[in-house]
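Please find one structure pasted underneath; my questions will follow.
Now for chain A:
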Amino acid sequence: MEILGVPTALLGSQLLVGLINGSFYAILSLGLAIIFGLLNIINFAHGAQYMMGAFIAWLALTRFEINYWVALIAAPLLVGLFGVILERTMLRKLYKLDHLYGLLLTFGLALIIEGIFRDQFGISGESYEVPEALSGGIHLGFMFLPIYRAWVVVAALTVCFGTWFMIEKTKLGAYLRAGTENPQIVQALGINVPLLITFTYGYGVALAAFAGVLAAPVFQVNPLMGSNLIIVVFAVVVIGGMGSILGSIVTGIGLGLVEGLTKVFYPEASAVVVFVIMVIVLLVRPAGLFGKA
Partner candidate 1 sequence: MSEFILETAGLTKEFKGFAAVSNVDLKVRRGHIHALIGPNGAGKTTVFNLLTKFLPPTRGSITFDGQDITREAPAATARRGLVRSFQISATFPHLSVMENVRIGLQRKLGTEFHFWRSEKSLNVLNDRAMELLEAVDLTQFADTVTAEMPYGRKRALEIATTLALEPTMMLLDEPTQGMGQEDIGRVVELIRKVSANRTILMVEHNLSVVANLCDRITVLQRGSILAEGPYEEVSKNPQVLEAYVGSSDMNDAHH
Partner candidate 2 sequence: QISGGVVKIGVLTDLSGTYSDLAGSGAVLATKMAIDDFIAKEKPDFKIEMVSADHQNKADIASNKAREWFEREGVDTATELVTTSVALAVMKIAKEKDRIALMSGPASTPITNEQCNDVTVHYTYDTYALANGTAKAVTKQGGKNWFFLTADYAFGQALEKDASAVVTANGGKVLGSVRHPFPGSDFSSFLLKAQASGAQVIGLANAGADTTNAIKQAAEFGITPTQALAGLLMFITDIHSLGLKTTQGMYLTEGFYWDLNEETRAWSKRFFGVQKKMPTMVQAGQYSSVYHYLKAVKAAGSDDTKKVMTQMKKMPINDFFAKNGQIREDGRMVHDMYLMQVKKPAESKYPWDYYNVRQVIPAAEAFQPLSQSRCPLVKK
């Protein structure tokens, strides 16, 4: 069977691959959306923090023989802590200002982080082996699915929906949303907003690092692995609606799929398809697919 000259088996496998990539988008854009939602900061350093996650996992394995599973917890914690420090020392000073400044600061941070890693580890990057327990794959009939990729989807979606639940369905979420709008008043109501903000940034950053550890066995761990991804992830967040948690998750997965399809039918355009969609979406639905106008 063929659809538009493409065998359905191939199409199926492409969709599956799209879903896998979508999971990465989802988890990265979720982190961005949370940070934007609460801090009103467009975290340009997100890509660098993702890269840090991957590098920490690699360093842990090669220098200290710390395995993947420990790294999966430890790297986000470490990077999250790094995020907490950044927030306490720098970002904190920008909340009252225009979005622009947060974007610029984190842009600068990204340059610094990437520059340092590049100086330390070179540009070609390092290779991280798929952990023993997840190596190999399953023959699905239409394709060979590496077990690790399946694990990525499961892990990413679990974390995404867990986070979504925490934010949308608990009081914490209401604090977060209210804190975005008027931190002073929320404080006056008795909520420790600075702490809340610090932890949120830390959490968003930790999500990036988590994605980084997930990505380490899939992609070559290199200092620029995040900077190439980040622009696309921005687009995902914007299409989903800035600050919308569910929006970022769903859009992340959806765009992964769309991109997968583009790779089948018009591969050259797969790098811009996200941007084309973004322009169309914003013209039709100004606040993004899930954003509130």
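As a working rule, a contact is a pair of C-beta atoms (placed from the backbone, for glycine too) under 8 Å apart; a residue touches a chain by one contact, two chains touch by 3 or more; residues count from 1.
Regarding candidate selection, all candidates are chains of the complex that A comes from, given by their letters.
What you see is a predicted model; the values in this text were computed from it and never measured.
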item: Direct contact with chain A in this complex, candidates 1 or 2; value: 2
item: Of all residues in chain A, those that touch candidate 2 in their complex; value: 7, 9-10, 13-14, 17-18, 20-21, 115, 118, 122-127, 129-130, 137, 143-144, 146, 148-149, 217-220, 222, 224-225, 228-229, 260, 263-264, 267-268, 270-272
